[in-house]
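Take this structure first; my questions come after.
With one protein chain removed, the remaining protein chains of the complex are shown where they sit.
Order of writing sets the chain letters: A, B, C, D, E, F and G. Residues in each chain are counted from 1.
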């Protein structure tokens, strides 16, 4: 078979200012190693998302200089960009401990680009006072990312309280009708709070890249 | 054709303590008149839900003693039960003006049974302060009914704030993914707030009957 | 990563009268142990739902004073509230042996709050006589919880027969179109019996909390 | 355009013993008239289903010998077969007045083939006593057809009570989740009562033809 | 917990003429053994459907007189009814080898009631000649059961060719959009062939019970 | 508002060999007139699909040289290409009179490109002999387009009988579960007949363009 | 009935910097007039979305100072904010003329807040050169809003080409499977282009408010 492995799009960094990211879920450890070796040849830093601990170990056995981030289920390869506080700050909120892995994927993807990030866990709307108590801290962010499963109402309530851009990340945390995350997704899309935008279920990486676009290009002075 | 019109279940009042209700949506004016005439013969009070103004007028032209309630799209026939404050009070909340017709159906169905009701409109979660300001008043109710369309998060937030029984009524108010009310419904079912129960989309009457069951039979002393 | 584990909402007991409950399904044994240790520090009783036997053993190995309830797939931690018969009684019905684990979750959640509960198994509608024979016993309850999978018609038939509040719990027992419980759920929501309310698929805990709200706050004298 | 109108399958009567039926919903009055004229030329009796009163009038203006059946929304053309009581009897039940039009379509389709039919209206499961009171009469039928909308539990309860073949016809009567009839359909398919079979939503004609097949060919002596 | 295991409905045999059947899928080996022991006490024959080879072995280890039927994934307990050819004959067709397990469940369930059955495999519509060649043999049956996955068009084509009752059984054989069997099910329900009835996906047992009802009660002389 | 009306892609004819087509459904008569005037300026022939008779009249009142094709609900503007029999022939089949409008859209779209087309109506699979009788005629075509609603099994049966390319067009003809055409679509996609391809529901135009691509570019000698 | 019309959230402007917007779709002309009168009393500017020409006229007859924007189906009331070019620029793209009404709603909502907007129509991906030709112009924007119906791939292709924030607005333009806009929505959510965010179907207003949040608060210097 004359297949040609992943033609890597190395000028994406120039075109849209992002480090190379590889979606690891449907790729074998072997395929990921082959891709990272080409990164190495090009002197590129790489981020691999959706890698199980098991697959990560198989990759680490073949390649030095690979770091596994267990909460985020991600691998990084090479040296990370230094933090650039002048680009602004992102705060990531999540409804519960169960949403942590998605929030952590977002956090890591931003850190790979030198963006300052803070994480606030367990500010679900069933105990509203915890969210209300966080309001002063939320004022310090330029962009907010809100991850929630179940009925996914955290981003709706949040968007009604703050003036900044809010990106909702529905998570697949739930059961019964909310199993798989579609209820959280559609709840966020239906939100009565004006200006909330949304990414795919569990797409922590995508929310981070949207925040990056905002911080770097989203205003005349940026 | 040997059809036999609606065999009315006149001992439901005895069995489960409810006045006779007729679901008007799929019935012709002629069929409704025929049914109400039998109510008259039995000396029964009747409530007809989901009647358009147009159909209501056709019925009124055939029968005296019929009252149309335009916001609720309901007809009542006969004399209503007197208010019985000792049974307790229900407060009905709704997220927006667009949900009024469902809230009004609930209100009327409870008034038909002599239950005291109050209505609080426009306490949607996008402007949380309005809901928080209503908390003292909410303490005076035995049962709360919360109607909401769009993403339907009002009942979730409310159930996190109060200790009483809360019945969520998803409404068909929405567009795009929330069109038809399924997102509101599934959001309420997925709610992370413990103890919220739900009825079918736009089922204001059903929520009222659930509240009635609670007030009359739901505790050892009731 | 600066994550902050589950901020426990210890004043929920005061606000809405419920013991602390932790949803165990998406949490690791390690995370649950950490949470229960804080319960211990606060002198709180805890209920953990959706815990497999395997995970339960891992937790028990780390913590004394933990009891596993295998039919309900729940853990309790600490000493349970004494039974308070004055609060009333709940009867839980289920359509078949396959629904037992959901009924048992409901039963345990109520017992944790001192509520008296009885369980009636295998009163499915395909053999109607068994349900009809139970009617005298059903009269002794203040609230009824009816669990059913497949086509889920038990709560509909039941609500037509009794005057008390009925909470329907659709279960994920089924196959083909009824696989996952959505048919049972939507059947209950569509019920022609007035006043039935519903919770999410397999949400035995939620039904119990709804019953608790009714018993404690649902009538003027409660 | 070289289109060739409906090639009528005139040997269907021989092959499977049914009169010619035309599904009128998506055809114009003009197309239906053209088809019935060929029936006339062949000396065939014809049944046209799903015809509005308006379309029926347009057809009657062009053709004598056409009879409109308003409850069933059907047209018949030509002289009906005489009743053949030796073929057995079908009883059609329906949950409410709103389901009458479907029950009537079934009734007419059977009468066109000389089958004896009885109709029992308003034996919905929310008032179970009405169904239980009909049991002796149900014993006289060879096949039962049960039409129901909403949650559609009538055929399930019925199939648990009688030994004959039961054909469930879900109807599009409902609102919210039950709007369009899919909940009734899937409820019947999920039924825990053994031996219930089902046809498409509102397919009264199809249920009648299934009953006809049973009566004429379904046993060694038939 | 005061649970009461499966109240067996022993008078079903009298009421609707069926042997006791237990749905094994959601029950443990231990629960099934307990049920079969009561069958033994009552002198009843039993059929257990949806039992894996693994579970069957566990049950056989506890109980003598149990027979496992591997293609059908069923257990029988006790001595089967003798064949009663006077009741008529059922022919079961299936589209491919992959549908065999469902066809075999139907076959066994009929044999348990003494009904004569024949099985015809691999008469899918993609090679129509195989079905057309079977037509003379099909004439000898009183009822036909047609199992098909994928697009499920076998029952439609068959019903257009024969005059007997046809029961379609959609199977979960498929992939992509047809994965799980819903396309086959809805295709059968939408069939343009008059008189086809349908049961739930993979419900071979249900189709058999429907055939039994037809053979025993479906005509005046039966 | 600085909107710029439909930038017409006039080099599409060169790039992919198709005449200009405008999808008329969501455009006003006024917008269509403006577009056709630019066609006129460029000397282009134009095809407008999905135009009601009412809208067609409004357009004809503004522009000479417009022809309305009522069965196809299409407009053509300018002089049609002459028939080019050397390109081969397409046969379009449809299951019933109700599918004619879609078949006619396909036919017209091919005629606009000079392709020879034949139409065979009412060869639905419920009367298989009609399809089998057409087999000799089908041999004369290079490409077959098969339109079907309801359960949509015509293309499956056809693809099992002939060796040519077959394009299935599901139509929105149906009711109950088949309403809207999704069952026909998914049935065709699930087809067990190898090599059937499919287009969107009611997309007669798309099927025609696929046939055009095949005839003009689909073989080394074409 | 003690209903209280829309409690207007007049401090939203302070809290989140937005003018008052009213969703007109489910409100009567009379209700909208009542709300706008209160705006007048408070000296507020108002934007009413989803108003038909017919309803707009009824409102205009009651209130002076109301302007109807027919392409956008919106009303404005009062004097609009002056353009503030220092806030940056938004470019709105759409796939076809049919998407104009949504693009126009976005455009107007931004103009109400003084934001500079440009509109580029008919850059659908089926004629890629038109989009590629627009690239230099796209560089001048801070935020891009891309509206598309059908398969909705415009935002995906666009996001792969530019570094700025892109907000996808799926529109309800389509037919068959794409009817209603869900395919466009889910296509955008599934996009392989990193950093695209999405709003509800047809939610031009929401996309505008998201762009406003980005321009005003989305970077440290904004």
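In the analysis below, a contact is a pair of C-beta atoms (placed from the backbone, for glycine too) under 8 Å apart; a residue touches a chain by one contact, two chains touch by 3 or more.
On a predicted model such as this, the values are computed, not experimentally measured, just so you know.
Within the set G:150, G:167 or G:212, the residue that contacts the chain not displayed is G:150.
Residues of chain F that touch the chain left out of the display are 15-18, 21, 86-89, 142-143, 160-167, 185, 189-191, 194-200, 205-207, 209-210, 212-222.
Although one chain is not drawn, its touching partners on chain A can still be listed: residues 1-7, 9, 12, 23, 25-27, 31, 50, 170, 172, 180-182, 185, 200-203. One chain of the complex is left out; on chain G, the residues touching it are 95-96, 124-128, 150-153, 156-157, 159-161, 174, 176-178, 183-184, 186-194.
The working rule: only the chains that are shown with their structure count from here on.
Chain B and chain D have centres, each the mean of its CA atoms, that are 35 Å apart. Computed from the mean C-alpha positions, the centre of chain A lies at a distance of 26 Å from the centre of chain G. Taking the mean of the C-alpha atoms as each chain's centre, chain A and chain D sit 56 Å apart.
Multi-chain contact residues, meaning those touching two or more other chains, occur in chain D at positions 96, 126-127, 160-161, 176-178, 185, 189-191, 194, 200.
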